[in-house]
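Yeah, one chain of the complex is gone here, protein chain that is, but the others are all in their spots.
We call the chains A and B, going by the order they appear; numbering starts again at 1 in every chain.
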Amino acid sequence: MRFVLRRLLLFVVALLAISVAVFAMLRVLPGDVAAVMAGVNSPPERVAQLRAELGLDRPLAVQYLDWCANLLHGDLGASMLTGRSVSEQVGVRASITFPLITLGLLVALVIGIPLGCAATLARGHRARAAYRLVSIVGGAIPALWSGMLLILLFGRGVGLIGVLPSQGFPAAGWGAPVQALTSLVLPALSVGIIVGAGLMRYTRSALGELAASGYIEMAMSCGMTRTQAVRQVGLRLAMPQMVSVVGLTFAEMITGVMVIENLFALPGLGTGLVTDVGNRDLIAVQGELFMLAAFFLLIGLLVDLAHRALDPRLKASIGGNEVSA
Amino acid sequence: MAEQPGAHGRTGATSSPTAPASPTNEASTDASLNARVKTPHRRPWAWIAVAAVAVVAVVIGIIAIVNRPATQQAGRRDTVTIGLKLAPTNLDIRNQSGSALDQILIGNVYEGLVARDENNQVVPALAASWEESADGLTYTFHLNEGMSFSNGDELNADDVVWSIQELVGKQYHDASSLTNFGSITAVDPNTVELRLSAPNSNLLWTLAGRCGLVFDQDAEYDMKTEAIGSGPYLVSEFRANDSITLKANPNYWGEHRAATETVVVRYFTDDNAAVNALASGDVQVLAPISENLAGQFADDPDHYTVQAGDGTDKYVLAFNGAGEHTSDPRIRQAIRYAIDHEELIASRGGADAPLGGPIPSLDPGYEDLTDLYPHDVDKALELMAEAGYGPDNPLTLRLEYSNTYGTDLGDQLRSQLAQIGIDLQVEVVEFSTWLQDVYTNKDYDLSLVDHNESHDFYQWADPEYYYNYDNPEVQSLYAQALAATDDAARDDLLRQAARMVSEDAPADWLFNYRITTAWVNGVEGFPVNLNQTQLPLWNLAYESE
């Protein structure tokens, strides 16, 4: 319990620190949103006028406290450029990024875990080497490249077997569920293959460690075959570790899929963030970074808690650490 | 699934060196484990196979579904999708700069007193006709009758007067180009009189842009996310940086009634994505298409049409007139001689036009000035030597430009200028950083921008502009041109001024970017000229074969 409380406290402190850091960093940047709005054909007076309208001429502390006050009411403010509320904007983008990541992770799990098990069970020098090669090569391909190769293979209109859409998200969004889903297939595959190779490696190394640690032998001495032992005992024991890996992978993918989003013209979270930073839309960037940071910290928290809940061995070792430390 | 028997599984188990074969396990005391042992099992191979089959089945299923709508009937489509490049971040045409807004909103959603045709000439719009007084100070506009906004509100002289007064009063974007504005009054519901304090030969053309737009003074709406105008289309959905859906305006008053019910505009930042979208049929029109990527469509005239149109995009390589080295005219001239414009154009696919001065061919006062500074490396070397530099003693200059123009131009300029002893440090930055460093602080040696606006010669007559170019003669010529009440006289004065600017070499004009547009055969009525600044879509239609 003490652990959980401490973890939660840290979560809050970290959020506060991040909000200050993000705010301060964004204000010292060259360029501002008023200049972007005014463009290259406006006199300097026009920029000053826009700055005043946007409230950018107020003291920094006032701007920060103002923002924090709104935040306490759950209001992240409205983007200076698009005029839409930041949370709504994030929601629209997340409705592309999260399904993409989820699909990608599904692909990765379907590829990674069975192959990882098979690699652990593989006997014979050649089979082992082959599995190893698959996992290493799969993880070594640049996302940009694999995405491109997939487009060249399957992209509708350009690919050899051009059957899948490779460009953008339907204008109707999830209002056209089939089109929306199909537009995510190729991007999810390109992400999934790479992440899958990573998962395969984790599965193999986790199972390999367990095999070495004697749990598997123990299970086999109780009458299971090696295959059964690996699948039933090994996987279950490896579960907490896998949960952390999948959780962290999910977090990493939110911005990790940016290259893929760009390539497939999907207006997701990462792409949106880059656009907003480029436009110096401070309120939006602030809100987005804050939400992302909060989300990442939350995932870290959940992964930790899940890890502890799933693995009694860890509880013992952490307890041990707290005593000895 | 785990219960399925599998020959491989058994083989795997029995050949295992550590696991005893199943039969010997019957000695185990644990009944549940015994039960497990007797269960036939298999290696994950089968599992993988099942998973793979499942995935393939899902993919094939999806493909089948996706492919179904491809068998559409021939005939007139009620939806046309077009692909553009620069996306607007909001719809607030009164405050937000950028031609992306002019492109999509003017003439489609909002209408001005007057409009521009595809040769950049002023034509009637809300005003059916107008008169100009002999002294050039009074313009009388006769409005069309029975006009209305998309929300049903009537559009009359009061709205026109209110819109322009708001523009001037609140100094909305571009208000400064309404030079010498005096007053505007409604003579009667269909007549508006605009008075100037001094003649402005640019007035009508200016009113065809943002300054002449007429808004509904009674409508309350968020201009950033919605648009209520009097044009043939209304905005039914707007997704910032991504897409705009236009629907035919049921309350449209005029002759330019929309030919297609729904026009979806999608924005592609990635050229490749755009091309794939056209090739796969996701969009029917693409403007602009990178000339280098247009080949595959140009080679397929049975299905596609590719055409380059004229425009007013000027790629201006500005030399800071107050810069430490660029204030030396010899260095500026050397750079102009050193740049091989033909090569730049060739590498971009060959559609662009060379440009020797500040005025492009569609603007008044145009004259071919490309022979002022022809490509001549020897001459450039001479000038550099006079200034004290050469290939053995290179001069370091910094080029800063926005990342929207890609890295290729910087690489090419670096290579070309290296030949005359200039070590060009290229910094590709975000647009906002460029605005701060170059546009606002004027802290630069060389800068590169695509100045796509038309009639923008005023930049060279304003010593405060980021070029730091101050030539009183040019300023006086431009003032006279503005005051001219006769178009021929105006054009002549502008021509003289442009030549003078080009001779002074405050910048090099790399080329006049000509937009290449590609569309699927069967698309009609998509403007080819100037389609990045104003893109009237009312005539757009698509009849598929």
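Methods note: a residue touches a chain if its C-beta (ideal position, glycine included) is under 8 Å from a C-beta of that chain, and two chains touch if they have at least 3 such contacts.
Going forward, contacts and distances are computed from a predicted model.
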Among "Helix-turn-helix transcriptional regulator", "Peptide ABC transporter permease", "Lipoprotein" or "Sulfur oxidation Z protein", the UniProt name of the subunit that does not appear here: "Peptide ABC transporter permease"
Per the touch definition above, residue among B:340, B:367, B:382 or B:492 touching the missing chain: B:340
Which residue of B:186, B:385 or B:426 touches the chain not shown here: B:426
Contact partner of the left-out chain, one of B:276, B:496 or B:517: B:276
Contacting the left-out chain in the complete assembly, out of B:251, B:327 or B:415: B:415
Sites on chain B contacted by the missing partner chain, in the whole complex: 270-272, 275-276, 279, 292-293, 295-296, 340, 342-348, 403, 407-408, 410-412, 414-416, 418, 425-429, 433
Absent chain, residues of chain A that touch it: 6-7, 10-11, 14, 22, 25-26, 28-29, 129, 132, 136-137, 139-145, 148-149, 151-152, 158, 247-248, 251-252, 254-256, 258-259, 262-263, 270, 273-274, 277, 289, 292-293, 296-297, 299-301, 303-304, 317, 320-322, 324-325
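Rule of thumb we're sticking to: only the chains that are shown with their structure count from here on.
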Chain B partner contacts - residues on chain A that touch it in the complex: 30-33, 35-47, 49-50, 81-84, 89, 92, 107, 110, 114-115, 117-118, 121, 123, 151, 155-158, 162-169, 171, 178-179, 181-182, 185, 217, 220, 222-229, 231, 262-265, 267, 272, 275, 277-281
Complex contact set, residues of chain B against chain A: 2, 9, 12-13, 15-16, 18-19, 22, 25, 28, 30, 33-34, 36-37, 41-45, 47-48, 51, 54-55, 59, 62-63, 65-67, 81, 89-90, 92, 95-98, 171, 173-174, 176-177, 222-225, 237, 239-243, 245, 264, 266, 268-270, 272-282, 430-437, 439-440, 449, 451, 453, 456, 464
